[in-house]
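With one protein chain removed, the remaining protein chains of the complex are shown where they sit.
Right, chain A next:
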Amino acid sequence: MKKNSFSAILKICCYFVLFWVLIGVIVVPMLNTIGLSFHTESGVDIQNYVDYFSLENNLNVIKNTLFLGVLTIILCGIVGTTLAFYMSFIKVKNQKFIHMILLSPMMVPGVIIVIAFIQLYGESGLVTKSIQLILGLKNIPFHFNGLGGIMFVHTYTQYVYFYLNVYIALKYVDYSTIDAARGLGASRWKIFTSILFPEVLPALLSSAIITFISGISSFSAPNLIGGRYRVLSTQIMIAKANNYMNIASMQVVILMIMGISVMYLIRYYESKCAQESMIRVVPISKQKIEMPLLRWIVNIIIGATIILIIVPIIAIFLLSFVKSSSMMMDIFPKEFGLLNYKKLFSKRRVFKPFLNSINMSIITVVVGLCISIPTAYLTTKRKNKINRIAELLIMLPLAMPVSTIAINLINAFNVKNIFILNHILIGTYWILPIAYIITSLPLFMRTNIIAFESFNTSLEHASRSLGAGPLYTFKRITAPIISPAIISGSALVFIKTIGEYTMSALLYGVYNRTISIAMVNAMQEYDIGLSMSYGVLTILICFLAMTLILKLDKEIL
């Protein structure tokens, strides 16, 4: 009896802390921004919105943003799904190695990719000029800017979501069903539509949500190469820099509405066609492509894809050894050396951003786990109203573009705020880790829920009834089973956090300059080489984290 009341108090405390955090850092800041978007010179009304929607330019910006989001889904979907099917059904040499390469864009932060792409495919880029020289063209073969450029970057950085999710989903297809269908005379198309497609649909839908949200909120690509293609995320930044916080807030609200409505639309569709997942019995047996011509074509396409994926990464490594000034006028750099690395490791100020990013990523992982593990545990154990609300709140940031989260935080925490005990957070160290934690919560929550759901509670009961205490049970039974999924989820969050740029640019201060900020700064001050060596350092760290994931999470391989 005594024990029970103790655990009840613990539970109440747990809920209290959880809701305090969720309401304080997610809900209230969001309401704050919505409120601010109605502030006008004459008081509180909808004039901002009326003015905004009456300008054709602004409507175009909204159209552009939506179009970008949809196009991102389509392109990433096609590339990622095709690759996943190829890797699952076709016999490939060096399967593991190619799989690693296909996953590698995950390890490279978005900003550095954009910078590398400009050096490669820009008007005077290495690749652009090489093609022009080799083919003897008068004009450059392509223009890497505007919508096309942004889409190239988005496809590169985000097809991985589709690839990985579909790849994992295909692992749960029971091959004997396919065999049976074939035996009954079903055509390939029929097999695809009635067996394979329903199985990968949830994976497609959840990838679509992620790519759409990151598509409409992407900042570095439109900002650096968008040229004349303008989207909401860049307009928000401009309004903010011009001291029109209410207009920026209004644009944030529009972006949030876009994100949230698309997410719930897809979720709704998902719930309508949800089905029991199969329990895998027979794994897919991989086949060779028999027709030689077709095999050649497929091999060339896959080969080209792999080259496209790996070239920017090689370029980053290569350019990190180039003397920056030789990149200003020469198209093919001539002077190489260790100069950039010397600068990076010898100056405390230059190296500090790297440490800051690592520190903040670790804080994000630790605090994120502290919040998400109890919540995931509670929500999987019992599906009551409170748990469902908690889950909904934790997943909300998934639908919010990252720049909107940052603006919400600025609006909420530049004055004394009761939720953080009447402190002001803007400009301090802690604002950035808080932002990182908010965006990482949905990812944590998902991996943790998967971990707890796969965990059979009867094991726990068995252990308890055999006389083991709850802590002993947790240590010996629960932890070993759930920890691989949780650790690999954490490593994923770590990778995503360490190179984050959009929120960092809005919230960083003197004490927490991140590696992505330092990278862009170096780029702006004629020091491309240094910028690239920051990139190399980040890629190496992410590579380590990635190896950890692959080691722990057998599903991904």
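Basically, a contact is a pair of C-beta atoms (placed from the backbone, for glycine too) under 8 Å apart; a residue touches a chain by one contact, two chains touch by 3 or more; residues count from 1.
Quick note on the criterion: contacts and distances are computed from a predicted model.
Peer 1: Which one, "FdrA family protein", "Dimethyl sulfoxide reductase anchor subunit", "Iron(III) transport system substrate-binding protein" or "4Fe-4S dicluster domain-containing protein", is the UniProt name for the chain you do not see?
Peer 2: Missing chain, per its UniProt entry: "Iron(III) transport system substrate-binding protein".
Peer 1: Out of A:T81, A:S104 or A:N145, which touches the unshown chain?
Peer 2: Result: among the candidates, A:N145 touches the missing chain.
Peer 1: Tell me which of A:V153, A:I195 or A:I247 is the one touching the absent chain.
Peer 2: Spelled out, the listed residue whose C-beta touches the missing chain is A:I247.
Peer 1: From the list A:F38, A:Y429, A:F455 or A:F543, pick the residue that touches the absent chain.
Peer 2: Only one of A:F38, A:Y429, A:F455 or A:F543 touches the chain omitted from view, namely A:Y429.
Peer 1: May I ask which residue of A:Y86, A:F212 or A:Y229 touches the chain that does not appear here?
Peer 2: Here the residue in touch with the unshown chain is A:Y229.
Peer 1: If I consider the whole complex, including the chain that's not displayed, which of A:L135, A:L184 or A:M329 touches that chain?
Peer 2: Touches the omitted chain: A:M329.
Peer 1: Mind listing the chain A residues that contact the chain we can't see here?
Peer 2: On the side of chain A, residues 55, 57-58, 60-61, 63-64, 67, 118, 123-124, 143, 145-148, 223-224, 227-230, 235, 237-244, 247, 325, 327-329, 331, 349, 363, 366-367, 369-370, 410, 414-416, 420, 423-430, 471, 474-475, 479, 508-511, 513, 520-521, 523-528 touch the unshown chain.
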